[in-house]
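To start, the structure under review is shown below, and the notes come after it.
In this view, the complex is presented without one of its protein chains, the others remaining in place.
Chain IDs A and B follow the sequence of writing; residue 1 opens each chain.
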Amino acid sequence: MSAARKEIGPPVIELGTIGWLRKNLFSNWYNSLLTIFGLYLLYILIPPLVNWIFLDANFVGSTRDDCSNEGACWIFIQQNIKLIFYGLYPTEELWRINLVYLILLISGVYLLIPNLRHKGWVGAFLLIIFPIICVVMLSGGFGLEAVETRLWGGLFLTLVIAGVGIVLSLPIGVMLALGRRSKLPVVSLLCTIFIEIWRGVPLITVLFMASNMFPLFMPEGVNFDKLIRALIGVMFFSAAYLAEVVRGGLQAMPKGQYEASQAVGLTYWRMMALVILPQSLKMVIPAIIGSFIAIFKDTTLVLVIGLFDFLGIIQFVGTNPDWLGFSHEGYVFAAAVFWVFCYAMSWYSQRLEKKLDTGR
Amino acid sequence: METDKSKIGSFIFNRSVQGIFYQLITLGLVALGIYYIVTNTARNMLERGLASGFHFLGVESQFDIGMTLIDYSPTSTYFDSFIVGLLNTLLVAGIGILFATIIGFTVGIMRLSSNWLIAKIAEAYVEILRNIPLLLQIFFWYFAVLRALPKPKQSLELYDSFFLNNRGLFIPDTVFGEGSSIIFYLLWLTIIISIGIFIWAKRRQNRTGERFPAFYVSTTLILGTFFVSLAATGFPVSFEYPELKGFNFKGGVKLIPELVALTFALAMYTASFIAEVVRGGIMAVSKGQTEAAKSVGLKQNLILRLIIIPQALRVIVPPLTNQYLNLTKNSSLAAAIAYPDLVLVFAGTALMQTGQAIEIIGMVMGVYLFLSLFTSLIMNLFNRFMKVDGER
Partner (left out) sequence: MSSELMIEMKNVHKWFGELHVLNDINLEINKGEKIVICGPSGSGKSTLIRCINRLEEHQRGNIIVEGTELTNDSRSIERIRGEVGMVFQQFNLFPHLSILDNCSLAPIWVRKLPKSEAKDKAMEYLKRVQIDDQAHKYPAQLSGGQQQRAAIARALCMEPRIMLFDEPTSALDPEMIKEVLDVMVGLAQGGMTMIVVTHEMGFAKEVADTIIFMDEGQIVEAKNPKDFFDNPESERTKTFLSQIL
């Protein structure tokens, strides 16, 4: 049976670039047809887009007259860049925002680099001290000039709303999740009702409620500004979604972990704080990032209650009589910025998910 | 253990006593919070002279709405405006769901294509669309595309019957003339006969094993009867085409640009999520299932119909419904481009005029809440029904 074998290779047609092309693009007649259709689609979409965005576009100049109108006029973005990024924040105070960005960037990078020591301290700094720095730096006090929140705007405001929304809603979400899984029927029922109400309604109605109803709820003389009202709305809204994410993590925890911690005599709160939550929160980090992406995209809705976030300000500068008719550039720019933020986060969370998956 | 303290101790440290204690505290705190809010609100409303209660629903609204599916005028009541807004919301959600499903399933299946280019194009679609805020997409379609369209005189047209311009999308309207009712009766009759054919074919297959091409036969029957009866009655059904009269189109059905932009954006955005749901559902059916089905000699179309689709659907349906719900809730972004949906009409205009924030926002939230809870109820039933024949 094992006669002399001469060494032969696989059919040439199945190897190398040709093999790859044949297998992935032209394996049979309808696949070839699909490939041609795909190429045609790319042909009608990509070249005009590239021409408009890059090749025919104007990048330098100071007024609309410097635009050739053959492609995009990026001068529009460039001339309004301060508004788009910082809103009406006083120009001489911009360093305060930039300093906050810088602190965030440095500590963020520190946390992302693997194998560095004292990460716990940096994390604690970010969660506890950094928010205080933010409040003082951004709104004023301790000798810094006060900047009213109605001057806040642009990408800066978007980041503030999304950041505050997620940071404040996480602890609330964890409490709600624990409450919903509680064995005490009243606690569990109240938490379930709370979660389901917020999850059942669109964010826009929550914002309407925040801007129209919150003032009625407050005692005389207490008056929140518009931003704080929106923040409270966003916070409750995202807390409800995070609660469900965290609950998923708690449910995925093996029963043995509960039993083992009870067996070594931990009380409920110690068991949760020391054993269950650290593990289940780690497991749901990708899902939490997912919620953050959702909140980040949803912050655009605050423009309906009159706040000028990133998208709001782009809409606004587009109505400036000097720059009428450049909405395309504005939207494409906004889309690109949002996309970079969201895609980066989702890419990171997917990577993390794979890492956690193999680490288990 | 000390016996003296043990009596009190056994009471305080009794688990169920502790439980009741905690629950009473929670309940008390919640009640206190609600009482605080209610008294504040009552005083604030008294001070500002705001009315309360639902009497305003019967009052004349005195505002007009750009698009109404039922008869409505400024002399109609606030309740009528609520219904108009609700119907407009349901309309945009319905059309959006239809198109999102079609696009989403197509893109989801494309992502699984063995053709590398097609799979990559689908992936690009998903990654681009779902990472850009929906509101931005709505603005783009509305302000940058539809509003930038030419005036009616230079409309984009298709077959002289579909016209797209900055006033909206104009499509032909169907007009049913004399004798058209007979066609409808015949249509119903053939549909009933087709159902009969399906039942008969199934029974016959069970009895003899012979298969009957019920699908082709009944499709031919329905379409054939439809066209024959159409011809026999002298084409009583006609189309009314939109025509350019002066500066605008007359006749046909006009879809306002707000509706077109909103539906378009909602469908494209939600489709990117549906595509992922579909892809996940199909991938959840293991390769071994296809191999087992092949090994018993099933053909490709039967493998799809009998093995893959039934299994994939169980995975797909719950998250798919969730996406439908999201789309419905997201349709409230209509307010930002002034499409007269529930939020804009009722929580916007009506609220502004009456000032009755609590009642109005309560009603609007109630509608969405009802839709959500109703859907999750159905999904729970679905899951329970599916579990009967599943896990151990």
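Assume a residue touches a chain if its C-beta (ideal position, glycine included) is under 8 Å from a C-beta of that chain, and two chains touch if they have at least 3 such contacts.
Being a predicted model, the structure only gives us computed values, none of them experimental.
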Q. Which of B:K120, B:R147 or B:R314 sits in contact with the chain that's absent?
A. B:R314
**Q.** Option touching the unshown chain, where B:I199, B:L306, B:A338 or B:M352 are the choices
**A.** B:L306
(Q) Need a quick check: the contact residues on subunit A for the chain that isn't drawn. (A) 1-3, 5, 8-11, 14-15
(Q) Could you pull out which residues of subunit B are in touch with the chain that's been left out? (A) 205-211, 286, 288-289, 291-299, 302, 306-307, 310-311, 314, 389-392
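In the analysis below, only the chains that are shown with their structure count from here on.
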Q | Residues of subunit B that touch subunit A when the two form their complex | A | 19, 22-23, 26-27, 30, 37, 40-41, 43-45, 47, 113-118, 121, 127-128, 131-137, 139-140, 143-144, 148, 329-330, 332-333, 335-336, 343, 347, 351, 357-358, 361, 364-365, 368-369, 371-373
**Q.** Interface residues, subunit A side, partner subunit B - complex
**A.** 24-25, 27, 31, 34-35, 38-39, 41-42, 183-187, 190, 196-197, 199-202, 204-205, 208-209, 212-213, 215-220, 293, 297-298, 300-301, 303-304, 311, 315, 318, 327-328, 331, 334-335, 338-339, 342-343, 346
